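A protein chain is absent from this complex, but the other protein chains hold their places.
The first chain written gets the first letter, and so on, giving A and B; residue counts start at 1 in each chain.
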Amino acid sequence: MMKRRDFLKNTAVIVAGASVSLSAVEWLDPKEILAANPQLRWGFLVNTHKCVGCGFCVKACKIENDIPLEANVTRTWVERYVIKKDGDVVMDSPKGALNGFTTKLVDQNHSGMTLVPEKEIAQAFFVPKLCNHCETPACVQVCPVGATYQAADGVVLVDRTWCIGCGYCIMGCPYGVRFFHPVEHVADKCTFCYHRISNGGNSACAQACPFGARQIGNLRDPDDPVAQALMNERVGVLRDEYGTKPQVFYIGLNKEVR
Amino acid sequence: MVEQIAQMVVHGEAWTIKDLFVLPNEYVYWSIQIVMYPYMTGLVAGAFVLSSLYHVFGVQKLKEIARYALVLSFALLPVAMMPLLLHLSQPFRGIHVLMTPHFTSAISAFGIVFMTYACIVAAEIWFVYRKFIVESIHRLGQKPNRSGLEVILLPIYKVLSLGAMDISHDALESDHKAVKFLAGLGIPVACFLHGYAGFIFGSVKANALWMTPLMPVIFICSAVVSGIALCIISYYIFMEMRKWAAKRGKNWLLPDALAQGGTAIPVEQLRSIQEHEVKMTSKYLLIFMTLAITLEVLDMIFRGYTAVKSWDALRMVIYEHDFMKIFVYQYALGNALPFLILLLPGLTTRRAAVASILVLFGVFMMRWNVVIGGQAFSLTFAGFMEYHLPIIPHDIETFKEGLGGALSVIVAPFIIFYFLNMIFPAFMSDDEAH
Partner (left out) sequence: MKNHVWRPLFVVIAMVIGILLFRAVYVPSDFGAQERGYTFGYHRLSNEQEWKEYPAKYKATEYCNECHDDKVEEVASAHHAMIPCENCHGAAFGHPDNPEKLAIDRSRELCIRCHAKLTMPTSDRNDIPGIDPAQHNQGDECSECHNPHNPSLEDM
């Protein structure tokens, strides 16, 4: 015959023990496991040694994706970095490099144009940028209505019929890739040319690049050149301190790249 | 074929000036309306907390202003939604926040929290004014010659009564308890209504100025400060108007039936009510001001001390570009000076009113310095953006997100209050109800 006190004590011990062990068991959803390791996960490789700053990628992207050429927003752009021997860095991206870089004068916006004398230049290079289609995208997390989302293959898209245009995703992106579409009046950004890659094609920017500085591929396919580059070469990513896990990988990054 | 293409001005371009290295898509996207929104919700929350100080904690000295603060809070409520509707690129899709809320986003809280808060305030007003509504139905129902306004008011009161016509002592006691409950429940909801606005900014890890866990708390404290200050100054002004009318034998902003049998209230009585309420409320203003300024200074010190990667760019914004706005307008004029005025011995109503105006200005500058300040530097930390508020609109966008839109938001609550006051007289003494 158990006394009431003992019964209560035993019950408390059993419940406490069970809750500790049960909390260690993760309730697994098969669909989520599959989503975590699908056969297809789009990723991108940028080689900053090969980029010459011609800007054909920017123009092709705008024409392919109906972003007006006369609007100062762009789904992708190229930045120029000029690093001087004294350590100073001068950077620009005139119209996102829509017309390429055709002058030595660096565009400093309100502060005018700067010419860096040749003998002061230590190194100079171009860095193309686009949406990183992050694994844990901060922009998707902050959308209040579920208009922007991550598809199962990793591509982050915006539902144009549902976006309310609050701009929270634009503020939430650490990489500055988002903007308001000037005609559609909703949030917009690079889609990895989802309409092309999902139908066996190449993204417009990678196709337009004459020098092979841009490549799109499937990170889950071991024979894919992009997946192989990740395995065999020293690649970096932009601003990983935000924890968004970007999926655009760079060869030839420099500590000065913003 | 690179012909001279005409420029298409994108959203944000009209009022942003970029300097040095700024990313192509960066503009000041969250401009004046996003400054107005936390400002207006702050006023709502603050006015409500002031009213609750009387209804929940029984601070008898705030009796006269409590009812006014409650009605003002309700008049401010629809206006809190205005800046958002003016800002959204797709305002007609605004209900999506209620239809498919994505609760991982702080903004999604808007739909639920706002509606909950609106229901609480509406219900509390109903209980506070129920006796008056029932009495008005009887009074207007029996009146043979109704004025134009009264013809409209009678059916309104009948609907508002919800059929609850019992004004016996027990029924009024129930009303009293319900008011206390709702006012108490409303305080955390009001805190949430404004805390979530602070969370909207504080949780954006991409923005070096906004990212801090202190943001929700700073926002709540400055919200209460602004709400109390608004109540002080608007009450002062309305009472000045009533005194001016009383001197001329008129009774303004209060239905004749309530003016204690006479058509005019003696100026002296108005003056003493005004003086008493304003002084009492000022004490509470001081308490919350202390809290608000402590947190803001703490945040600033931490940033300077830890000096993380963004500090060089932030320092340029805080100490150079925005020095006037932060240290002169917000801290000196908007905080230190009113603090001094309120602490000086022999506080007069006029001085308290001046201090309140300065406080309101200071809280507005705080919202500006957070929202605009957070966009004053580029994500590259190597460039800056300047925001120029559009004064003269040249299209619908520069009106909505310009001075015109801001003024509309400021003026709207007082227009609403004017009409709301006809249904729920804000200046009647609380004795009438209990």
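The rule is simple: contacts are C-beta pairs under 8 Å (C-beta built on N, C-alpha and C of every residue); 3 or more make two chains touch, one makes a residue touch a chain.
Nothing here was measured: the structure is a model prediction, and the numbers come from that model.
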| item | value |
| --- | --- |
| Among shown chains, those touching the left-out chain | A, B |
| Residue of A:43, A:94, A:128 or A:146 in touch with the missing chain, whole complex considered | A:146 |
| Residue among B:123, B:316, B:336 or B:420 that touches the chain left out of view | B:123 |
| Contact with the hidden chain (one of B:85, B:149 or B:162) | B:162 |
| Interface residues of chain B (partner: the chain not displayed) | 1-2, 95, 98-100, 102, 104, 119, 122-123, 126-127, 162-164, 166, 170-171, 174-175, 177-178 |
| On chain A, residues whose C-beta touches the chain left out of the figure | 31-32, 34-35, 38, 48-56, 60, 63-65, 99-104, 118, 121-126, 136-137, 140-141, 146-152, 157, 159, 161-162, 191, 194-196, 198-199, 201-202, 204, 207-208, 210-212 |
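One rule holds for everything that comes next: only the chains that are shown with their structure count from here on.
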| item | value |
| --- | --- |
| Cα-centroid distance, chain A relative to chain B, in whole angstrom | 39 |
| Contact footprint of chain B on chain A as seen in their complex | 68-74, 77, 89, 91-93, 95-96, 99, 108-111, 138, 141-147, 162-168, 170-180, 182, 185-186, 241-243, 258 |
| Interfacial residue positions of chain B with respect to chain A in the complex | 2, 5-13, 17-27, 29-30, 84, 87-91, 93-94, 96-97, 99-102, 104-108, 110, 200, 203-207, 309, 378-383, 386 |
